[in-house]
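One structure, as structure tokens, below. Some questions next.
A single protein chain has been omitted; all remaining protein chains appear in their positions.
Presenting subunit A:
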Amino acid sequence: MTTTDTVRAGLSATELAAVRADFPLLARTVRGGRPLVYLDSGATSQKPQVVLDTEVDFYEERNAAVHRGAHQLAEEATEAFEDARSAVARFVGADADEIVWTSGATAAINLVTYALSNATIGRGGEAARRFALAPGDEIVLTEAEHHANLVPWQELAARTGAVLRWFGVDDDGRIRVDEADSVITERTRVVAFTHASNVTGAITPVAPIVARAKEVGALTFLDACQSVPHLPVDLHALDVDFAAFSGHKMLGPTGIGALYGRRELLEALPPVTTGGSMIEVVTMTEATYMPPPQRFEAGTQAVAQIVGLGVAAQYLDELGMENVAAHEHDLAVELLSIADIPGVRIIGPAVPEDRLAVVSFVVEGVHAHDVGQVLDAAGIAVRVGHHCAQPLHRRFGIAATARASASVYTTSEDVTAFREGLAGVRAFFSVD
């Protein structure tokens, strides 16, 4: 992983202890007084005190409607709201006006798919014609997608007559990028793919997919939900057209996420949700719309959550994403050692290179739910099920996996406790 000239990136024991002290929930006990071992950050992260305080402070000191009202509170609320946009934009290597607030990554993906639909039926005028889809046009996905980056595209295809194609994944769970030339064709209009799988943890090589998409003039859409909280992400450098990520996985509040879009694309894209706050002139029969990002932010926004998310981005920024990634790389190495436990099989890359500290696995002879239950009794929180990725599980011929996923506050001790708990599972169920 990344190193500097003088010190290896990562978190020292002192720094890690300080980080953990910032997360009040990590101090609680579960299941009869056991210390919590939280290994479900891939589903949702815990929140540092500063994020919680920021939301309370917003309501106690600054709460007002943003972008309207001439009073001092409205000014302060608007400033906090837009400062958060700038902070989040900086954090992901975007410009502030390229960040659209949404209720989450799912909403961000649906926003784009419905905007393309609207363009297809002629909304957005001449500028939006570039987004129109015709029957037989192709939308390219991957077999590793979360349902949130799959089902909205299925629906778009059904509405427009477009056809779905997809990259397969190899036996290690890595996307078959080598298939790019055959999967992405002259008919491809959109390529939507995950930056990192929430199941296998595999990090997708973005550059070759973007390069191939550009060759054929296709739009690219990156699901960055799993990458933004765990890796340095520079969306301009990645050169994707759109991206989505959620706040609650990156130490921020629930109910808030963001859509990134290249400025000239957002400017040409017709709105989806319409109403107040996104218009310029309204008559009884029609309306004109504001430029992005406001064009896509109808109605009252989740202001307190947005301000909290801005602080979460700053919190990660201050730790340094190089350090976060290096720390989690070490955890990935330790998590992968569960492959030594008899009966445990990892679904995903067996090596820590180009993967996150997200490790899904099966225990031969024991269902994932039962694995999770035994771990839970020891205070260890993991995710079980299909993790909203049924096609990927089907690819591996399984219905469910258990998944341990780390975050910046995860420790070696957490992983050790998990390893020990997991080692006892087959004995509990008398499986040999």
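The rule we apply is simple: a residue touches a chain if its C-beta (ideal position, glycine included) is under 8 Å from a C-beta of that chain, and two chains touch if they have at least 3 such contacts; residues count from 1.
Note that contacts and distances are computed from a predicted model.
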Missing subunit (named according to UniProt) among the choices "ABC transporter solute-binding protein", "Putative tricarboxylic transport membrane protein", "SUF system NifU family Fe-S cluster assembly protein" or "NADH-quinone oxidoreductase subunit A": "SUF system NifU family Fe-S cluster assembly protein"
Full-complex contact with the absent chain, from A:121, A:211, A:339 or A:399: A:399
Residue of A:14, A:288 or A:430 touching the missing chain in the full complex: A:430
In subunit A, positions touching the absent partner: 31-32, 366-370, 373-374, 377-378, 384-386, 390, 393, 399-400, 428-430
